[in-house]
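Structure record follows, encoded as structure tokens.
For this depiction, one protein chain was excluded, whereas all remaining protein chains were kept in their positions.
Up next is subunit A:
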Amino acid sequence: MKLPKHVALTSVALAGALALTACGSDNNSGEGDTGSDTGSSVSGTLNGEGSSAQKNAIDEAIASFSANNPDATVNYNATGSGDGVKNFIAKQVDFAGSDSALKDEAVDGVVETDQAAERCAGNPAWNLPLVAGPIAIAYNLPGVEGLTLDPTVLSEVMLGKIKNWNDPKIAALNEGVELPSTAISVFFRSDESGTTDNFQKYLSGSAPEAWTAEPSKVWPGTAGEGRTKSDGVAQGVKNVEGGITYVEWSYATDNQLGVAQIDNGAGAVELTGESAGKALAAAEVAGEGNDLKLSLDYATKEAGTYPIVMVTYEIVCSKGLDADKTTLVKSFLKHFASDETQGTLEEAGFAPIPAEIATKVNTAIDAIS
């Protein structure tokens, strides 16, 4: 897709003439002031790397972005959050995608946020939440639909303390549902994963007595079987009757697995884009200023809220990139955060970021210079 220079120049010159049409197709987000950033098409190459959890979402955003900006190329390499942050700091990529915000404590004597600031020529890097991925509790029990679990029972199931599906503790949450005596087979990620980390954060946040392990990217349980990557655990559940796992929503629906409803104390909530979005709306911003590191309230008892949600961030320099890159980054992130793009993500298994957060994200993107 690299165009010769004179073609690129011509298209820049034409951009003014095209601006009207571009506005028409691009700017349906309803926020009038975004026109100046997304109206004219931009060019150049932007490289990102990181979390595989957000791959499908960012791919979707990249596809529609390049359709609007044929001269711009955005690459995203889903190698994992750790690699993404590492290569962002090493200036190999322009932004990183990560399942967790940059760490501000020292590891091996280095602090990620400091390293990132150094990379951005002395300016802080910001964590911008752009993708919300609900984690589904996927199970395989033919004939049982709409299984309900609460955090305590879920913890005990995942730790192997509850061994059969017709255990009284599960039955108590599922009155009227006939549960088979099938043994429970737990599947978990054998690779280190942000999904594991976020799922544990949920369990320890909502059922601290049942889930005592410190949340990390490594699964601490000893029951069941570990399988590699999201596809591995989903296939595990699919192949074993009585299987249960935690996995990104899209993998559960793609494999036609049952998805459990979660009862956080205010009744069973089914997983939908809307119910997961509510969990995000209730989140608090833990970062300072335009650093939108979020802190989710996992124990939320808000009605209709699906609480097991992971937020993936785009990590960008607040300042310090060269002018062309800055324009491109802003333009792409604006597009990613727009209602239009976010609205297309639900099909891919993500929840759109709610309006309150989207506004803050837009303010932050505008402040990048």
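Throughout what follows, contacts are C-beta pairs under 8 Å (C-beta built on N, C-alpha and C of every residue); 3 or more make two chains touch, one makes a residue touch a chain; residues count from 1.
The rule is simple: contacts and distances are computed from a predicted model.
K.L.:
UniProt names the one chain left off this complex as which of "Sarcosine oxidase subunit gamma family protein", "Molybdopterin synthase catalytic subunit", "DNA-directed DNA polymerase" or "Phosphate transport system permease protein"?
P.N.:
"Phosphate transport system permease protein"
K.L.:
Looking at A:Lys86, A:Lys293, A:His335 or A:Lys360, which residue reaches the missing chain?
P.N.:
A:Lys86
K.L.:
Please identify which residue in A:Asn75, A:Asn164, A:Thr212 or A:Asn239 touches the non-displayed chain.
P.N.:
Looking across A:Asn75, A:Asn164, A:Thr212 or A:Asn239, the contact with the absent chain belongs to A:Asn239.
K.L.:
So one chain is hidden, and I want to know which residue out of A:Ser190, A:Thr253 or A:Thr326 touches that hidden chain in the complete assembly.
P.N.:
That would be A:Ser190, which touches the missing chain.
K.L.:
In the complete complex, which positions of subunit A touch the hidden chain?
P.N.:
With respect to the unshown chain, the touching residues of subunit A are 52, 79-83, 85-86, 103, 105, 107-108, 110, 185, 187, 190-193, 216-219, 221-222, 225-228, 232, 235-236, 239-240.
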